[in-house]
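Dropping a structure here in structure tokens format, bear with me for questions.
With one protein chain withheld, the remaining protein chains of the complex are depicted in position.
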Amino acid sequence: MSTTEDQKIHGILAEFRNPKELTDVAKKMVNSGYSKFDTFSPFPIHGMDKAMNLKKSKLGWIVLGHGILGFSIAIAMMYFMSVIDYPLNISGKPFFNAPAWVPITFELTVLLSAFGAVFGMFFLNGLPKLHNPLFNSERFKKATDDGFFACIEADDDMFEAEKVKALFQEAGATHIEEVYE
Amino acid sequence: MSKYQYVPEPALVKGDHDFSSLTRLVTDINLRETPKAWYLAMMGANALLMLMVVAIGYLIWEGTGIWGLNNPVGWGWAIINFVWWVGIGHAGTLISAILFLFRQDWRTAINRFAEAMTIFAVMCAGVFPAIHVGRIWVVYWMFPIPNQMAMWPNFNSPLLWDVFAVSTYFTVSLLFWYVGLVPDLATIRDRATDKIRKVAYGIFSLGWTGSNRHWWNYEKAYMILAGLATPLVLSVHTIVSFDFAVSMIPGWHTTIFPPYFVAGAIFSGFAMVLTLMIVARKIYGMKDIMTDDHMEKMNIVILVTGSMVGFAYIMEFFIAWYSGVEYEKAIFMLRATGPYAWAYWAMMTCNVFSPQFFWSKKLRRSVGFTFFISIVVNIGMWFERFVITVTSLANDYLPSSWDYYSPTIWDVMTYVGTFGLFFTMFLLFLRFLPMIALAEVKAVIPLADPHNYDEETNEYVAPKVEVPEPQSEKV
Partner (left out) sequence: MSHKPTITDTLQFPADSKVPGALFGVGAVGLIATIIGYFLDADQFFFSYLVSFTFFSGIALSALIMVMLHHITKSSWGVVFRRISESFTANIWIWAIFVVPILFGIHNLYHWSHPELLEYGTEEYDKIVSGKSPFLNSTFFIIRQVIYFAIWGFLGYKLHKVSVQMDETNDWGLSALLRKVSAPGILLFAFTVAFAGFDWLMSLDPHWFSTMFGVYFFAINFQAFWPIMILIVFYLHKQGLLTNTIRQVHIYDLGAWFFAFTVFYAYIAFSQFLLIYYANLPEETLWYYHRMEGGWQYLLYGSLIFRFAVPFLVLLNREAKKNRMILGGMSALVLIIHFAEIYWIAMPTLYDHGFSFSWMDITAFLGLGGVFFGLFFRQFKQNDMIPKNDPKLEDCLSKSYHQ
């Protein structure tokens, strides 16, 4: 690594021993008034949303929108093709054969909703992300194995490296480091 | 005091595992050098795959005349194999979606595995509708694509519903699987030491960090996907059953087909998961995660769904008699006593009688016996589709046009060949992707719950269940 002076600091990263400590430090960060912070764990921790004071995910509305779109596309497609453009008498059933259209309408609604759920989730999470400064930290690789990390970003209005370090120290961090862009 | 003993819930993960040992247990398989045995297995699978390629190649060259289809039986092994494979492909999404909604945490040990199996089984299934059309170069007519004839597909046709159902199911299963894989791919990315793995897993893990802000949306997405996949998985085999049931052919047109097909699909899917799981956990040493308790639970599912299938057989038989419709009555008698009685009784033995052994706890926990039954069940489910498809067509309204159906070598080769496709994909999966949903397993062990840590010292305290001392009965 080159000299650190010419690099911009991204944030302070601290490692904790277990999910309990991570949940506690999340509460601490919220109570101290930080907003641009995050916690990292190899699996979702039950109760972390409350500790981090996370707002309800907007994903449900994205999925609903996609579902309505899928439903409309299915009905419009079938209506155009078999009622308007080329009506065919099939076993004496009406052109607008609603019961028989249920399966395809259902499938397309589900398909589009699923697209909404997956791509909406990636969108909300800002993924895929080509580069993340946190990956500069060798230790951070443990976050997908057995490490529990917290990070306060330098962008935070209240960010002061020493204060942040003190907060982590007090919360029982086993390791604290500065992460650069 | 009663003579009954309370048995506490067994731990989901056996042995003394922590997060890091679980990571190593699962991902070492992907990181170590490829074992020789894997190459050998791959060669075998590829040989079978070639068999399929040859069979399909000749089919395209020569036409569907090479199959055993005859005049009354215009639908033979192709549809049987399609339904069979698609049925097997139901367990994965069921395990990941329905059991997730039911909060059945034991699913985490097998869901990745079962989802992979689902995707590959649906691939194998998809081969048949594509090739059975005869003129494969116009297969795009199945889709609503504008063309020079100004024709559209017939949306009243159950076969077209199938096109939409199976392709939606494949897409959604794949997405569901991939969403589950992302955190685990990130784990491999972070453990990889060579350039190729770092880049490859890096691309597919999309820059996942394990941020709890991300997990929050992720869990929501997983929940919604499970909610979508649950009715989807039911709809797919329902629509497959519509292929038969909306017709007027005796033995096909019966209203119980939708739930009955779904139960059968789950039945065969679980059996296939068990077959693969018992082998894989032995080879890869996964007995701590895929435990005998999991096997027992799955055997109970097999018992339940097998009995549901049995219920449907009995209802069909009863209503065929009750309906008073001669053709209905005749076809069911012919199934049990006619030219295909051997297939009918093979189906009954394998599907209805064999799972009943699982009423015994001892047999449910016997690995060898479970393996045996899991194969028997899938043989039985193949025969079920054979009985439905062939008996009804071969002996329809006019006895003068009855004919006996038998397959040709090309039917057999295509079917056997699809196992090549299946195992090729499965071996690739075992080699390159984590076969256990690592993040999910970590999340359900007691170490993961912040409540299991001491308030003061922050040290882990294992949760205990205190069984109360029974009091003597007071009257």
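A few points about this structure:
Letters are used for the chains, namely A and B, taken in the order the chains are written, and counting of residues starts over at 1 for each.
By our rule, a contact is a pair of C-beta atoms (placed from the backbone, for glycine too) under 8 Å apart; a residue touches a chain by one contact, two chains touch by 3 or more.
It should be emphasised that the depicted structure is a prediction, and the values quoted were computed from it without experimental measurement.
Residue A:Ala100 is the one among A:Leu22, A:Ala100, A:Leu134 or A:Ala150 that touches the chain missing from this view.
Only one of B:Gly368, B:Pro399 or B:Pro468 touches the absent chain when the whole complex is considered: B:Pro468. Note that of B:His17, B:His90 or B:Lys220, the residue touching the chain absent from this view is B:Lys220. Across the entire complex, the residue among B:Leu22, B:Val83, B:Ala245 or B:Met413 in touch with the chain not shown is B:Ala245. In the full complex, chain A makes contact with the omitted chain through residues 49, 60, 91-92, 99-100, 102.
If you put the missing chain back, the residues of chain B touching it would be 1-7, 9, 102-103, 216, 219-220, 223, 231, 234, 238, 242, 245-248, 253-259, 307-308, 311-312, 314-316, 319, 322-325, 359, 451-455, 461, 463, 467-474.
Assume only the chains that are shown with their structure count from here on.
A straight line joining the Cα centres of chain A and chain B is 29 Å long. The touching residues of chain B, counted against chain A in their complex, run 18-20, 23, 144, 150-158, 160-161, 164-165, 168, 171-172, 175-176, 178-179, 183, 186-187, 189-191, 206-221, 224-225, 228-229, 231-232, 235, 239, 242, 438-440, 442-443, 447-450, 453, 458, 460. Residue ranges on chain A touching chain B, taken from their complex, read 17-21, 23-24, 26, 38-49, 52, 54, 57, 59-60, 63, 77-78, 81-82, 85-86, 88, 90-91, 93, 97, 100-101, 103-104, 106-108, 110-111, 113-115, 117-118, 120-122, 124-125, 127-132, 134-135, 140-146, 172.
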